[in-house]
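The complex appears here minus one protein chain, its other protein chains still in place.
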Amino acid sequence: MTFIIKNLPILIVITPLMFSLIVAVLSNNRLAWILSTFASFLTMIFSILLCFELSNNSNISYYLGNWPPPLGIEYVIDKVSIIPIIIVSVIGFIATLYAHNFFILEIDRNLVSKTYSLWLLTIAGLMGLITTADAFNLFVFLEISSLSAVALVALGSKMDRKALIAGYNYLILGAVGATFYVIGVGLLYGVTGTLNMSDLAQKIPALGLNKSVIVAFTFMMLGIMVKAAVFPLHIWLPNAYAYAPSPVSVLLAATATKVSIYILVRISYTIFGPSYEIYTFESLRYVLLYLAILAMFAGTIMAIFEKDVKKLLAHSSVAQIGYIVLGISLATSPGIASGFIHLINHALIKAGLFMSVVAMGYYTLKRIDVNSITGLGRQVPITFFAFVICALSLAGLPLTVGFISKLYLIKAAFMSEGIWLPFLILVSSALSLIYIWKLIEGLWYNKTNSKSEKIKELPEIYIPLLIISFLNIYFGIDADLIIDNSFIASDALISGIK
Amino acid sequence: MIDQIFGVWNYWIVFILMMIGLYIVISKKSLLKKIVGLALFQTSVFLLYITFGKIAGGTAPILTDNVNEIYSNPLPHVLILTAIVVGVATTALGLALTVRINKAYGSINENEISASDLVEYHKKYHEVKK
Amino acid sequence: MDNIILKVCTKVLFTPIILFGLYVQFHGDFGPGGGFQAGVIVAAAFILYAMVFSVEDCKVIMPPKLNFFLLALGAFLYGFVGIVGLILGDPYLSYDVLGSSKEAGQHIGILLVEFGVGLTVCNVMISLFYSFANFNFGKKNND
Partner (left out) sequence: MANEFYIYLSILTPLIAFFITPLLSSNPNLRDSLGPIGGIITFYSSLNIASLYLNGEILSYTFFQINETLSISFKITGLGVIFGLVASGLWILASIYTIGYMRGNKEKNQTRFFTFYSIAIFAAICIAYSGNLLTLFIFYEILTFSTYPLVAHKQNNAAKQAGRIYMGILVGTSIVFLLPAIIIVWVLTGSLDFAPNGVLKGNISNEYVPFLLALFAFGIGKAALMPFHKWLPAAMVAPTPVSALLHAVAVVKAGVFSMLVVITYVFGIDFLTETSGAVWLIWVSSITLLISSCIALTKDDLKARLAYSTISQLSYIVLGGAIATNIAVQGAAIHIVMHAVGKITLFFAAGSIYVATHLSKISDLNGMGKSMPLTFIAFFIGSLSIIGVPPMGGSWSKFYLMLGSVEKDYLLVIYILAISTLLNVYYLLEIPAKAFFQPKRTNIQVTKHPLIVYPTFFAAMLTIVLFIYIEPLKHITNLISGNQ
């Protein structure tokens, strides 16, 4: 079994990839689901093994096809990339476990197995994005993950035809973003002659204020900012999350943008880190900072006025991405660490919220909007319970993960920017309470004079949901694991700058 | 000055194609034309890469007995081969979506689509009010 | 299309086109060529057949299910060759261990991988053609 340990960095990518090809040709939907669950389970096991491997050495590097870098493609797992790997694999597993009931309801029966194939392909693409240390290979995985994600989003068209438009917009914007990125990579390759990230990092500082590099940096950042849905490049996100099939919303909301933010960090700190003073100008940092603040408010305010609950959560995602980017744009060790903390925590929170909301939609067989949820809470008490926990976690109630991330984010903001920034963060999070409360209140209050019947809740739906809500509380109390690893990651990134 | 314009004419072509493509993506209302624009945009990037790889007078990088032969850098070509595949996939997916949109909405014009969504929304709203 | 000349020519040309595709495929080891080109050439044979006869006729010789299966198989082959190398103790996608010597291993590996690429490209082309071929681009059909 040593070959498994030796090849873990590639196994986490090819396991879902190969299984997606097998699943695609199956005709039995249940078998497809079982195989997908198995594949995502294997991926999760491999990721966890990788975690243990990583505790012994600072990074694991893997040469694809035995070609050493900079010629060949290198896969690197270090203390930073392990965070999104764990997020994607764990959430991916839980979401796959959760997906089956929804897919057979929301998608044409003969398309279900192909849907699973796309689903695994998305996971594989995301994993590849995280592990690869080759700037061009990253583009390929970017497209693999986003094309399969677009197809998944568009599959929601059986329930609502708007899914097609949402998918189309996602495709166009995503393709433009990816092309921007690839222009940047091309320009960098033109001046340095290499595509390996660490090699790039070594060669760029020697070039000084080269215009090609500046343009390349801008293009790459812009391209990834589209993928990461950083305000104002987020417009594809709300519709894509809202009209996608339910499990897809869960998966994408919890993982896709997180991975893109991770790449944003990688580009600005790993590739351009050593020449930080020259290329990651103070001004760019401030661009990100102000965009993040705008995102916090714009996302929250849009969410307050939104009626459709899935879309509301998507708008809130925009705001939460703002928090993460804000932490990262502080460019201090506590700042980046708080960004990572919120990266993990928000994945847990949003996965839980989307899971409970789509479960309610599944039980009642209709789109959940603010008016139709009245009194639903008593019909589905377990789901409601999980929803309340995750919602309060989003609001940042103590003893939940949301509180931990808020605590560290505010501390970092206060330490580097003074009081005005924490104040803005807190005002926006107080505003976010409005839409959270609107939902909780709506679910809790009874419908006027109508006796609602209890709906039988399915264990295969509520068990993954309860796992997620438990994690929301558990990591809110025993936050050591997340906090420590985030600080290790941010220290590793910061040391690249110096 | 002349060198700035004509000496790097290949970059100018890349640049012009890129801007045309991006302009089409942004300005055209037809979903089909947007995809055409996107394809043009991506193609301009392929050209950019190939321009880097080309060495004046170079041949295909195949090993021959002549050691001193000049050959072009093969890596950008390989990369672009991948990028072309990705581009084809994007275009195919975009076209497939356009086909489905046309089936669902009876139009591929952005304005008409949003208008019909608006009509749908209002119908639903009135049903709720009744 | 009811042109008898086209039909006869297509029937005659169908096999040579595929043969040419295979030539390009296996020649790709030593000279210009390879899976991408070969796949497109083979797909062209099927597409020609479908255009001259009809898409339904083409679906008889290349059923969509088989098409999709081969598509997945090609990609699977690509990945699987990599896994074989991985099991034999080298990194993923390393073909050195496949044969008796390093060169022989590379040879076998590239051959198989390119065949997988060819298979996938060919079937992707055909399935793209299938999905767009029969579509009515007029106004909304009231079904």
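Labels A, B and C are assigned to the chains in the order they are written; within every chain, residues are numbered from 1.
FYI, a contact is a pair of C-beta atoms (placed from the backbone, for glycine too) under 8 Å apart; a residue touches a chain by one contact, two chains touch by 3 or more.
Quick caveat, the model's predicted, so the values are computed rather than measured.
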The chain left out touches which of the shown chains?
A
Which of A:4, A:31, A:206 or A:427 sits in contact with the chain that's absent?
A:427
The one of A:410, A:439, A:471 or A:488 in touch with the missing chain is A:410
For subunit A, residues touching the missing partner are 392, 395-399, 403-404, 406-407, 410-411, 414-415, 419, 422-423, 426-427, 429-430, 433-434, 437, 441, 444-446, 477-480, 483-484
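Here, only the chains that are shown with their structure count from here on.
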Chains as vertices, touching pairs as edges: which of line, ring, star, complete or other describes this one?
complete
Taking each chain's centre as the mean of its CA atoms, which one is most distant from subunit C?
A
Between subunit B and subunit C, what is the separation of their C-alpha centroids in Å?
25
So, in whole Å, the Cα centroid of subunit A is separated from that of subunit C by 36
If you average the CA atoms of subunit A and of subunit B, how many Å lie between those two points?
26
Using the touch definition from the top, which residues of subunit B touch two or more other chains?
105
Going by the contact rule at the top, pick out the subunit C residues touching subunit A in the complex.
68-69, 72-73, 75-76, 79-80, 82-83, 86-87, 89-96
Any idea which subunit C residues touch subunit B in the complex?
31-32, 36, 128, 131-132, 135, 137, 139-141
Please give the residue numbers of subunit A that touch subunit C in the complex, ascending.
3, 7, 10, 14, 17-18, 21-22, 24-25, 62-66
